[in-house]
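One chain of protein is taken out of this complex; the other chains stay put.
== chain A ==
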């Protein structure tokens, strides 16, 4: 007879709030909770009180390590929150120097909601202190709404690929929008993943007992469609029926730029469609670790939308889900890779993968795979942090943070990179010139004919 014991949920300290943006009543049957704090404000008090200033977050911050003027996560979180309690003190502009890697949040031994605190402070700063007519606001809004630009570009992908990396255009972008000309714009696929999915007639496997809903996000749809296709083939190989629900941006670039209204709008669509898929028996799978991070962590922390907890609890990273539910290790031990992916890989774990406890899975999986070598390039941050490294004034910091990863990649035996995060991949390519692949592509090469 097996018994199950689980620690009290109350320890988990997650406070669902809906500060700054319109609230919806989660359950009309429930009485309204007593408002201890002014309406619409995030209740960050428990987090601030839990901080005992052990400085663990500060040692985890990649920005503080290269920029002496950055006051660090302990200031941005609990200290700033306390400072602001009494007087009309504005958010310190240094909040925009935070790259949103969220390592502080994961490292905190006291469970302080540092991610929530940073996101909230950034939202407040952008709402109240960043003029909407400023070039920075406009540029950040464009960067944050990558999906909008990507959708336009994918209508004429070849033209977009030419124009976006055309010298004079980039010169003008740097001058007007402060987008650094050093970076190469990602290439747009000539056929989006969703177009491909429709063309192949959707799911090839039908299985009411094993169903997943794929949250591909923007990048695997418009740019690295090979990752999305690999996900489909690997999951169908394991007998899963795949749903591809309608979806928008996960919100990560919007949180990172303090555009919480935009993020919420997209979240409403995502939650609605993903809840529907979950009701059909599916779990939600993401291949981009920042997308899964947003759905699992930021969503329930930042928004009060009906069903948002359900989405958070039923979302998984694509590799993680197979590790939990299939004998992935066994399948890998019997497999061999030859051809394009029979490589020595230098693997970088994205911060947002680290935050979900995923940082070792590719290493431990692929070191048992014949034909493939894999080496962890260490725990340094890549430095690009999504849109952060795409800002002219942050470019240098971004490259200084990334320097350690570049060094370790060069010291590694392999000359092909591997990571789950699209923008970490851009940075790895930018710093070393290596091609970069996603673990799902290697898994496909190992397991699918």
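Just a few scattered comments:
Heads up, the rule we're going with is that a residue touches a chain if its C-beta (ideal position, glycine included) is under 8 Å from a C-beta of that chain, and two chains touch if they have at least 3 such contacts; residues count from 1.
Rule of thumb we're sticking to: contacts and distances are computed from a predicted model.
The complex includes a chain that is not drawn, and of the options "Glycerol-3-phosphate dehydrogenase subunit GlpB", "Pyruvate ferredoxin oxidoreductase", "Thiamine pyrophosphate-dependent enzyme" or "ABC transporter permease" the UniProt name matching it is "Glycerol-3-phosphate dehydrogenase subunit GlpB".
Mapped onto chain A, the footprint of the missing chain covers residues 1-8, 11-12, 54-56, 58-61, 64-72, 75, 106-110, 296-297, 300, 309, 312-316, 320, 323-329, 354-360, 364, 376, 403.
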